[in-house]
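Before any comments, here is the structure.
The other protein chains are all here in position, but one chain of the complex has been omitted.
Here is chain A:
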Amino acid sequence: MITFPHRHLLGIKGLTEQDITLLLDRADEAVKISRQREKKTSSLRGLTQINLFFEASTRTQSSFELAGKRLGADVMNMSVGNSSVKKGETLIDTAMTLNAMHPDVLVVRHSSAGAASLLAQKVSCSVVNAGDGQHEHPTQALLDALTIRRAKGKLSRIIVAICGDVLHSRVARSNILLLNQMGARVRVVAPATLLPAGIAEMGAEVYHSMAEGLKDADVVMMLRLQRERMAGSFVPSVREYFHYYGLDAEKLKAAKDDALVMHPGPMNRGVEIASEIADGPQSVIEQQVEMGVAVRMAVMETLLLSQNQGPRV
């Protein structure tokens, strides 16, 4: 029997080292399933998963969909265009409507921080946060951790440099929490305009230079910089951003020779990462996608098969 004392996965915050290790161990098993010819199991047969995406995301949504299907669940996708959503009220209304259909797990992506947690208070099934605003994206951090652990054999005492738009990144927040919980050393490397206030107290060493921030790093994790933030608002231009913060062969030299290069996708080639690096031998960006399905299988299986085992957190 699985002992996982959480009903929902709303964030990395609140997970212990044991919780995370358990999820990663199960995900390792799920990787094997995904690599078999027969990829379908029956562990969640008869259960219903609803993917409720208020923010478009082909990649994450299909990853969750595939994960549910490989576990034998019935999966329904609901994409709610952001423009038609009237924030709070509609979110609750939608949640209550869906709840009446008796789903077993709701996978939620929303542009507002705290949306997944609000939903979790209203529905009677498990909720998995697939990204809420600039708050958390726990399954991304878990799949990153799985990718690193499989390549490096451990998470403790490795140096991870998270580079780029930390300010707007839920991926960065979840990763900082998870990596700290697992005993890794976390650095952030970015211009000060792309770092949140108080970043130094969030469990990361702060660097403003790639050469210094990447020095001896085991993992270089690049973040996406959105187009609208490139031209003079948060950074002066694509050219200048790439010059100082884009990952190219020269900057990557500062990291360890066997450092992993990661990116949560979708990438802006030539903005935060050079193509030769994204496609190069140190890149594990494709593995991250594979680990994504495995981690999401592990998360849903764990939540649904251990229900009522602990407090309803």
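Assume a contact is a pair of C-beta atoms (placed from the backbone, for glycine too) under 8 Å apart; a residue touches a chain by one contact, two chains touch by 3 or more; residues count from 1.
Keep this in mind: contacts and distances are computed from a predicted model.
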Quiz prompt | Among "Phospholipid/cholesterol/gamma-HCH transport system permease protein", "Dihydroorotase", "Ring-1,2-phenylacetyl-CoA epoxidase subunit PaaB" or "Amino acid ABC transporter ATP-binding protein, PAAT family", the UniProt name of the subunit that does not appear here | solution = "Dihydroorotase"
Exercise. Using the touch definition up top, pick the residue from A:Ala56, A:Ala211 or A:Ala231 that touches the left-out chain.
Key: A:Ala231
Practice problem: Could you tell which one of A:Arg150, A:His208, A:Lys256 or A:Arg269 touches the chain left off the display? | Solution: A:His208
Quiz item: In the full complex, which of A:Arg157, A:Arg227 or A:His243 touches the chain missing from this view?
Solution: A:His243
Practice problem: Extract the touching residues of chain A with respect to the undisplayed chain. | Solution: 191-193, 208, 231-237, 239-240, 243-244
